[in-house]
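A single protein chain has been removed from this complex, and every other one stays in its place.
After this line comes chain A, so read on.
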Amino acid sequence: MPLQALRTVAKPQNGVGAFILQCKRLDFHYCDWAGSSKGMNAFLTKTLPAFAARNPGIELHVSPRPGRHPVLRGAYINGCHKAICVRNMQPAEILDKVQLLKAGSGEKLRRERRPVKSANESVRGVWSPFHGGGYKV
């Protein structure tokens, strides 16, 4: 019998065929009175139009939150939200945070203990005490 090919299902991987941006919405909250919102206000008037034009796939909502610090809030396809307080930040710093939110997947931030993730089984087999040279006591 000729060698049969492995029957595997095509694994979906974002970016391989098509790329779908995970961040679907960004909320910008500012305050007209608070001094900590000065950078945010400048960002909204100067930088936001260009950012909105470059990212037509992201919904941008701007609304005031009087008496509070300015906040960026991102909503993702997996249903998660991420908020970053941008009090007392300059417009350039706020843009960095916006890029951070945009580039995120929405997953919770976790410490990666195993550097390599693979679905393939072990190449040389998993160790067992019953195979191999044995122990000399």
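One rule holds in what follows: a residue touches a chain if its C-beta (ideal position, glycine included) is under 8 Å from a C-beta of that chain, and two chains touch if they have at least 3 such contacts; residues count from 1.
Basically, contacts and distances are computed from a predicted model.
The chain that is not shown carries the UniProt protein name "Large ribosomal subunit protein mL50", picked from "alanine transaminase", "Afadin- and alpha-actinin-binding protein isoform X7", "Exosome component 4" or "Large ribosomal subunit protein mL50". Among the residues A:Pro2, A:Gly15, A:Pro56 or A:Pro115, only A:Pro56 touches the chain that is left out of the figure.
As for the chain not pictured, it touches chain A at residues 30, 32, 41, 44-46, 48-49, 52-53, 55-66.
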